[in-house]
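Dropping the structure in here first, questions after.
Note that this complex is displayed minus one protein chain, with the remaining chains in position.
== chain A ==
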Amino acid sequence: MTTTPKPPPGHFTILYFATATSFTSKNVESLPAPLSLRKLVGVLEERYKGIKEGVLDHSLVTINLAYVDIPEEGEDDVVIKEGDEVAIIPPVSSG
């Protein structure tokens, strides 16, 4: 188990796995923090058109290696903080 380099000040790291990597053509990048988890989907959709339907809707999201639910309307939001590590993990189903 290793860690990725620290993001620049005022940013968090976001890791893309499996089809999220192919969709964004990236393994990792830094995004401005703090950011509400609910807004993350919008921020990513803005950068990568179609990623919501193509990847995010069926992927799981972790913050600092722990699973988080994307909050629905009316549910408490989670804030992604500076230095956090977020991961987008689509299901892999082949074998």
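FYI, contacts are C-beta pairs under 8 Å (C-beta built on N, C-alpha and C of every residue); 3 or more make two chains touch, one makes a residue touch a chain; residues count from 1.
Just so it is clear, contacts and distances are computed from a predicted model.
Matching "Adenylyltransferase and sulfurtransferase uba4", "DNA-directed RNA polymerase III subunit RPC6", "Gaa1-domain-containing protein" or "Large ribosomal subunit protein uL29m" against the UniProt entry of the left-out chain gives the name "Adenylyltransferase and sulfurtransferase uba4". Within chain A, the residues in touch with the undisplayed chain are 1-5, 15, 17-19, 21-23, 27-28, 48-50, 53-55, 57-58, 60, 62, 65-67, 69, 87, 89-95.
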